[in-house]
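A short worksheet on the structure shown next.
Of the protein chains in this complex, one is absent; all others appear in place.
Labels for the chains are A and B, by order of writing; each one numbers its residues from 1.
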Amino acid sequence: MDPLFIPLLETAVPKEFELYLFAGFNDVFAISVAAITSGFLLFLGRAQWLNFPQLPIQGARVFDLLYGQLQQFADLLLKSQSGKLRYYLVGILGAMALFLAGSGLFVDLFDSESLIPEGENLAAVILALDAMLLVLVIISAVASVFLRQHIYAVMALGIMGYAVAGIFFIEPAPDVALVQFLVETLATLLLIVVISRTSADERQKAMRVLWKGQHPSNMGIWRDAAIALIIGFSVFVFAAVSIANRPERATIGQWHLDNADPQLGIVDVVAAILTDFRGMDTLVEISVFAMAALGILALVQTSRLSDPNTPQDPRTTQEIRARGIIPLSTPFTRVVATVIFPVTTLIAIVHLLYGARAPGDGFTAGVMASLGVAAWYVVFGYEETRRRLSWLEPRYFIGVGMGIAVLNALTPIWLEGGAFMGFLRIEDFEPAGLKFSTTLGFELAIALTVFGAATLMIGALANPADYEEMEIEEMDYLDTEPSGYEVTVQGEVHSTRSETPMDGQKSEAS
Amino acid sequence: MVDLLFAITVGVLFSVGVFQMLRRDLIKAAMGFSILFTAINLYIIAVGAFDGNVPAYANQPEDSQSSDPLVQALILTAIVVSFGSYALLLSFVTTIARRFETLDSDEVNELVG
Partner (left out) sequence: MENNLLIIGVVFIPLAGAVLSLFARANNQAQRYIGFGAAALSWLWSLFLLVDVVDNGPQIYRLGDWQPPFGIVLVADSFSALFTVMASTVMMSGLLYAVNCRDKVVKNESFTALFLSMMVGLNGTFLTGDLFTMFVFIELLVIASVSLVAISDNRLGLEAAIKYIFISGIGTVFLLLGIASIYATFGTLNMADIAQQLSTGERPLLARAAAILLMAAFLLKSAVFPFHYWQPDFHTTAPTPVHAVLSSVVVKIGVYGIIRMTTLLFVEEAAQIRQWITILGVISIYFGSLGAFRTYDGKRMLAYSTFGQIGFILVAIGWGTPLAMVAAIVYAVNHAFIKSALLMLMGVVSSNTKEKTATLEKIVGVGTKIRYAWAVSLLWLLGGLALAGLPPMNGFISKLLLVRSGTEAEDWLVLGLVIAAGLITIMYMLRSWQTVFQTKPETFQVEFKKEGGDGILAPSFLIAICLGLGIYATPLFERAEATVEEITTPQIYIESVLPPELLLNPVADAPQEVQR
């Protein structure tokens, strides 16, 4: 008994205890006996008191009443789970707006005199360009709200992104500007692909209800606008305060500026932070990127399986032709695309090699190279690109890239007893006059992962139908549901189950 | 004035992003998502500590002030991470359009109660 219950009791009541099965006749025992006896008597005499004359208040009825009320209240609560994304967002953002507005935060901030930024220390030319770009950002962002046609809104969004890249360049943050530029290109491309792959009817319908709420009075717009204004204003105040107090602050950024070159031999301090000082962030970041790509692939693989009868909407393809997005196959574009692939690859390699001293790093290298592939998808179409680039299996790029990243992080522990994510500090390793940075291995890993992931994203989004066809054979089911498809790949019929172990070994070896 | 304009831009982008995200059209809402993440990048630049006039490179002349390298590194990470979610979001939109045959987020409401 003791080892079982003592710990339990000690947990509940922090006192010393001793337990006995029987502790003698005492008050507690007497009360227990009395309780048990009275209960027993009540049970024996139940025929008497169950037929007791009707009381005005009956336990059972009270319970039923309460139970009913509780159910009604619960149903009322559950109504708020309306299934409409808009209302969820309104609820969350509205609550946030209330928190920000009601916290008395702004009273404090306005009291401090540091709100309005002052001091002009930028050259006049840059100042003008800077201001122009900022205005352009505002105009194009607002335009993207009011432009009904998706494709124009996408263009406005693209302009905004490029203008932001320009602002980064003037800031001056060339590395960020480069990445922003590339990512904006990729994002715009993806958005156009998405628009071209959704049916025109659905988009027309969505455009019609764009400014309509559930109620005809359309008050929702004002509610949305109020929330947006409060949040926007809050962030404006935060940004103004931070900028106004810039020069007075001490940060760890200064240490990075001072130590990048002496300790690592990397001139580009941003690259030094990304690949070494805060290399962990980057390692997880490329994992995020890779997992997003794998998620897209998995979604594309399964979406067809859950709706196997969804026909390809013929309008989609026609519309694409009309818009001239895909395919864009003219002799000229074919030449351009053929040429662009080696060129982007070359640029990527240059970024990789000179990441330590110039803007551009593993990430930009990966995106660059994948833009080359994207151009092929656009120009040659999915089928031909797959045929021409049959060696290109994005998933293995991801695997190899992340594998190198992990191994690269582990090597110092094995070889030098150094630290994880530390890098082997190779002195004077300058083959052929090129000075490699110590983090080249990591940069390479980043580039491979990002290239694989970006290519996978573009491929999967650009041509889901075909991609699905290709992948089905790899999914093997234990379910005994009638499987209506014959799995044929490259002319041979796989019986997946018997071959899988061998395949597994093969691919692990590769 | 540019600094103030910068702060205003960040604020406007946030407002526009939030407003855009509350639209019924899923593609428009996705654009709002993208605007919000661009805005947050500008905000991170704004919180950088140094008013730099040269890029954050180690071999700059003595009298120049580098821009804050740390916030730039943070933005680079944030851009990549948010682009990952954005791409995933776009693939959801495409698949939703096929599976639910609508782009109106009010009609994608089978999960109730």
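Couple of notes before you dig in:
In this section, a contact is a pair of C-beta atoms (placed from the backbone, for glycine too) under 8 Å apart; a residue touches a chain by one contact, two chains touch by 3 or more.
Nothing here was measured: the structure is a model prediction, and the numbers come from that model.
The hidden chain makes contact, of the residues B:F6, B:F19, B:F33 or B:Y57, with B:F33. The hidden chain makes contact, of the residues A:V62, A:L77 or A:V335, with A:L77. If you put the hidden chain back, the residue from B:A7, B:M31 or B:V47 that touches it is B:V47. Between the chain not shown and the residues A:S32, A:Q58, A:S103 or A:Q149, the one that touches is A:S103. Touching residues on subunit B toward the chain that is not drawn are 21, 26, 29, 33, 36-37, 40, 43-44, 46-47, 49, 70-71, 74, 77-78, 81-82, 84-85, 88-89, 92-93, 95-96, 99-100, 108-111, 113.
Although one chain is hidden here, its contacts on subunit A can still be listed: residues 4, 7-8, 10-12, 70-71, 73-75, 77-78, 81, 83, 85, 87-89, 91-93, 95-96, 99-100, 103, 105, 108-109, 112, 114, 234-235, 238, 241-242, 245, 249-256, 259, 276-281, 284-285, 287-288, 291-292, 294-299, 301-303, 305-307, 395-396, 398-399, 402-403, 406, 409, 413, 418-423, 474-480, 500-501, 503-504, 506-508, 510.
One rule holds in what follows: only the chains that are shown with their structure count from here on.
Subunit A and subunit B, compared by their mean Cα positions, are separated by 12 Å.
Across the complex, subunit B meets subunit A through its residues 1-31, 34-35, 38-39, 41-43, 45-59, 66-73, 75-77, 79-81, 83-88, 90-95, 97-99, 101-106, 108-113. In the complex of the two chains, the subunit A residues touching subunit B come out as 78-79, 81-86, 89-90, 93, 116-123, 127, 130-131, 134-135, 137-138, 141-142, 144-145, 150, 153-154, 157, 160-161, 164, 167-168, 171-176, 179-180, 183, 186-187, 190-191, 194-195, 197-199, 202-203, 205-207, 209-210, 212, 214, 224-225, 227-229, 231-233, 235-240, 242-244, 246-247, 249-254, 256-257, 260-261, 266-270, 272-274, 278, 281-282, 285-286, 288-289, 291-293, 295-296, 299-300, 303, 306-307, 310, 359, 363, 450, 457, 460-461, 464.
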